[in-house]
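Here's the structure we're looking at; comments come further down.
Excluded from the complex is one protein chain; the other protein chains are retained at their positions.
Chain IDs A and B follow the sequence of writing; residue 1 opens each chain.
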Amino acid sequence: MIIPVRCFSCGAVVADKYEEFEKRMGKEDPKKILDSLGVKRYCCRRMILSHVDLMDEVIEFDEKGLKST
Amino acid sequence: MEIDVLSSDDRSLRFILKDGNPSLANALRRVMTSEVPVLAIEDVEFIENSSSLYDEVLAHRLGLIPIKTDLSVLNFRDECKCESGCPSCQVEFTLKKKGPAIVYSDDLKSTSKTMKPLPGIPLVKLGKKQAIELKATAVLGTAKEHAKWQPAVVGYKYYPRITISERCTRCGDCVEACPRKILVVKKDKLTVTDEKECILCRACMDACGEEAITVEGDDKTFIYEVESTGGLEPIEIATRSCDILMGKAQELASRL
Partner (left out) sequence: MGLYRCGQCDKEVELTMSDPIRCPFCGFKILFKTRQKVVKRVKAR
């Protein structure tokens, strides 16, 4: 859905690093991006690496029932 | 007991604790992660929420945002003299945004000048017909009750003691095996560049055919790493944890 605010295992904040990761993804090696963002533990790294952002798709369906303003 | 600070900035702290013991080291870590108070959003009032996230989900996300905390001016809400919340036991936030937009933690307007949320955390994405409006109240708490009040991620390891015996043939097998690349053969001698970087994996011991290298953890010396989530400075977390642990010991002594 949307990137979790904190790592499920250790509790470190990961959400504020996701957008930069996404922006640099494809141009750089993901390992290097995570290292430069300071995401060092593998628990936090999997939070970002394995995330699938479905927000845009969900919004499209939810807006069907909303009054257009 | 002696403390050596290796590095310190506003988000992380590394230090060595000498002449300690394993139980004290772990007690300190546990107090730092779960007993040092910090602010976190506890109550949320939704005036409008047509976003794709349910109220409960959004409230949970709000709760997890670290908030810069000034412990000198705050009390726990249930220990405060006031009846139902005052500026010395809670901080209020308002959030109002219309789509299309991404709502960030920066959009939370605080009633306090100093106590603000950690910026840059995306909370929810809004479509062009969606909007949210809410009021949130942050209070002091400890991670013993809920992980949203966790001020830091803390870890420690035994200080690595690497000994190289006379049997060493400078074959370089351990240099290859070390994942942290801290072993080098220099001037026909095997040396350790930075033993603090050793993770006690003992790959070098397995690689050595002569059993010339040994790695052991010193259970009286500890390397700590305190990584703040953003609410408190790591130094403050460490010093507060000592006060809390001392308070607990004194309480135990006074009741015996």
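Everything that follows uses one rule, which is that a residue touches a chain if its C-beta (ideal position, glycine included) is under 8 Å from a C-beta of that chain, and two chains touch if they have at least 3 such contacts.
Note that this is a predicted model, so its numbers are computed, not measured.
K.L.:
Considering the full assembly, with which of the depicted chains is the omitted chain in contact?
P.N.:
By the stated touch criterion, the chain not on view contacts A, B.
K.L.:
Can you work out which residue in B:Ile47, B:Cys86 or B:Ala249 touches the chain that's missing from view?
P.N.:
Residue touching the chain left out of view: B:Ile47.
K.L.:
Looking at B:Gly20, B:Pro37, B:Gly63 or B:Gly99, which makes contact with the chain not pictured?
P.N.:
B:Gly63
K.L.:
So which bits of chain B touch the chain we can't see?
P.N.:
40-47, 49-50, 55-56, 59-60, 62-63, 136, 146, 148
K.L.:
Which residues does chain A use to touch the chain missing from this display?
P.N.:
Contact residues on chain A toward the absent chain are 64-68.
Definition applied: only the chains that are shown with their structure count from here on.
K.L.:
What does chain A use to touch chain B in their complex?
P.N.:
1-3, 5-6, 10-13, 15-16, 18-19, 41, 55-56, 58-60, 62-63, 66-69
K.L.:
Could you please specify the touching residues of chain B with respect to chain A in the complex?
P.N.:
It comes out as residues 33, 50-53, 61, 64-66, 105, 118-130, 143, 147, 150, 153, 227, 229-230.
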